[in-house]
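Heads up, this is only part of the complex; the chains shown haven't been moved.
Labels run A, B and C following the written order; every chain starts at residue 1.
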Amino acid sequence: VNPALLATAPTATPDVQAERDDRGICVDRVGIRGLRYPILIETLVGSQTSVGSWELTVELQKDRRGTHMSRFVETLEQWSSESMTGARLLGMLADLRQRLDAPLASARCDFTLFVERSAPVSRLSAQHAIDCRFEAMTTARQAELTLVVRVPVTTLCPCSKEISEYGAHNQRGYVDIRASIDPESDLAFEDLIAVAEASGSAPIYPLLKRVDERHVTMQAYDAPTFVEDVVRRTTLSLTDDKRVKQFTVHAENQESIHDHSAVATVHWERG
Amino acid sequence: VNPALLATAPTATPDVQAERDDRGICVDRVGIRGLRYPILIETLVGSQTSVGSWELTVELQKDRRGTHMSRFVETLEQWSSESMTGARLLGMLADLRQRLDAPLASARCDFTLFVERSAPVSRLSAQHAIDCRFEAMTTARQAELTLVVRVPVTTLCPCSKEISEYGAHNQRGYVDIRASIDPESDLAFEDLIAVAEASGSAPIYPLLKRVDERHVTMQAYDAPTFVEDVVRRTTLSLTDDKRVKQFTVHAENQESIHDHSAVATVHWERG
Amino acid sequence: VNPALLATAPTATPDVQAERDDRGICVDRVGIRGLRYPILIETLVGSQTSVGSWELTVELQKDRRGTHMSRFVETLEQWSSESMTGARLLGMLADLRQRLDAPLASARCDFTLFVERSAPVSRLSAQHAIDCRFEAMTTARQAELTLVVRVPVTTLCPCSKEISEYGAHNQRGYVDIRASIDPESDLAFEDLIAVAEASGSAPIYPLLKRVDERHVTMQAYDAPTFVEDVVRRTTLSLTDDKRVKQFTVHAENQESIHDHSAVATVHWERG
């Protein structure tokens, strides 16, 4: 490396992004994606450190050439020392709007949440990893907060059970809930996880001893569930929860008799 | 395996899916995902065999317990012998609606399209792989067709070029166009690919000899392009094309100076 | 773009790769990866076009600065017009060794193979996608050829069946066979697929009607199989086949009662 590089570094450099743009096209979203950063999450039983993967964007006015990408990282760095609750996430976006003089700012952050899970009979407990995501958006007048979870469940096929003299095929399924909530609400990721887990044939556990395995095998056989049933059960639970303004629930069964999945989706908005 | 299995196979088995459902919840989409199937694609220069990955779904009325998953595969099998044009895809969905007595049917099919590409100076040619996707939806009164492409380009940073005494960082970027088109239209995947490729600092090629590498290096240095420029250039091209009813263009630069991406999105609908 | 670019393109440019390197370090493998290219495959029932994803590398002598990356693509382009059998793959590598003056050349190519599959009772047939890979390596004195398949199966847990009063959890599993074979041998990908499919509780099908679903449900319940059983059964089959010189079989059960997999591996070499 040329040692002169540091010495000759100018104190001021041209700001190309700040140039005027004459094409008249507003850019709906511009920013960064795939930035991994430490994140501190509040759960119902305490705070937890995880690895966040962020997308941070703003709306760019039609007369500006570009946004300033480094400010997204600077902002995140400064807001990462404390817990990232829904309220603080919206606070960070308000800060970002100001730093970038932007009409709208939005964020997505994917992370793994660990919840303690006790086996149904032995009661042995272990950590259960759940994929979660925060989504948020804010303008001068609006603030939206969305929680997303992806929860593994067991599903046992009602058709297979009915038509077979013995046995029934079953498989791992995933229930994705994307719920738009009141930002003031106390709805937690764990609340959505509980709803999703109750929608299949049996929950999934990280640790099961033989007595537990016997239990979940028979529990699933007793509660055969189509992918259509999963999304309908989840829908019934969520429409009952006034904290939820709208949601999409998606279920995917990774079929054990096929190499493709069965899927179902319901979208719902509070009237 | 019990050899009696085949002998005892009943000619009629109960149809659990056809049972009545009293929960009153319509399932917006239900079907299969991740089914790989051979697909024959028509290009501007002939037909091409590729590997399709399908999602096929229908809307399920609120009074029915489930859909019949096997019919999705049967339908695809029967429609796969000929080229899957936009028109035939909509024909297949109409067939699917009838077989499943469904108000709405939709499809997505991801596949790799190969286009021949000649190097800019040596003119040596090779095959260039582009990720493409068909999306379609149909009801009794409506038919929608959407083409999606993901096109790699080179982008060279205008800011880096301007502030540095020599050199400029550049990187691979991807331009995603998702265009809703008139189903009768002759717009081809290649048309969208051409628009996307013209939006960066230089196109990307599978095969470049030294004279070509020299050419694209200088071509990119001569045409510095922000991710914001990519989506604006694409927007200007697509709004000019009357065959396009609405589109979303998304650009992602896999930054060479960071381990995250810069992204930009514009969504547009013909007024 | 500067229109002068083409005009000023030199007929000869410096060859930096051909420079002498004095660090004395041979590079074991250097080349390209992730190049998608059309591939024509010979199956037991005819030829088939698929999408190949290639890695092509050579060994680089210690006194040379670099290899010539464009020649990998040129070579593949020229060999892609005909079927890529094991023999032609080794022929292409011999050609590559010569073009790059390299002591060793090697290749990997991943592709999807479709095999026709009839449902066990209804006999309805559909295409079944299997992930396959060619691996090959050649020097002046040696030629190695390896076939790799990844085959989905159903596995039903023997423990769950034994300890439960009814039902048994089961799931999708994948059997990976990587078999080094005599390059002159007539062993086909389909042969390995058949071995893998016979190792689980039941095969997996793209299309099953209710009578078929009943059949495979009971077939799996009748043949409970641990992941350890899968690799042992496969081992017994492959050691019997004289065309196989060595192999690794790996089984992965995507457990329906956990969000993690159960895995097992056996490696074997003919003595």
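Here is the rule we go by: a contact is a pair of C-beta atoms (placed from the backbone, for glycine too) under 8 Å apart; a residue touches a chain by one contact, two chains touch by 3 or more.
Bear in mind the structure is a predicted one, so any value in this text is a computation, not a measurement.
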Overall copies of the shared sequence [whole complex; 3 in view]: 4
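Here is the rule we go by: only the chains that are shown with their structure count from here on.
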Per-chain Cα centre nearest the global Cα centre, belonging to chain: B
Interface residue overlap between copies chain B and chain C, same or different (over half shared): same
Rounded Å distance between chain A and chain C, as computed from the means of their C-alpha atoms: 34
Chain centre separation (chain A, chain B; CA means) in Å: 24
Cα-centroid distance, chain B relative to chain C, in whole angstrom: 26
Overlap residues in chain C, where contacts from two or more other chains coincide: 129, 206, 208, 210, 214, 218
Parts of chain C lying in touch with chain B, wherever the complex brings them together: 1-2, 5-6, 9-11, 13, 15, 35-38, 49-51, 70, 73-74, 77, 80, 112, 114, 120-121, 124-127, 129, 206-211, 214-215, 218-219, 222-223
Interface residues, chain C side, partner chain A - complex: 128-129, 152, 154, 156-157, 159-160, 163-172, 202, 204-206, 208, 210, 213-214, 216-218, 220-221, 254-260
Chain B-facing residues of chain A, complex: 10, 13-14, 16-17, 21, 23, 25-36, 55, 57, 60, 65-67, 69, 158-159, 162-163, 226-229, 231-232, 235-236, 252, 258-267
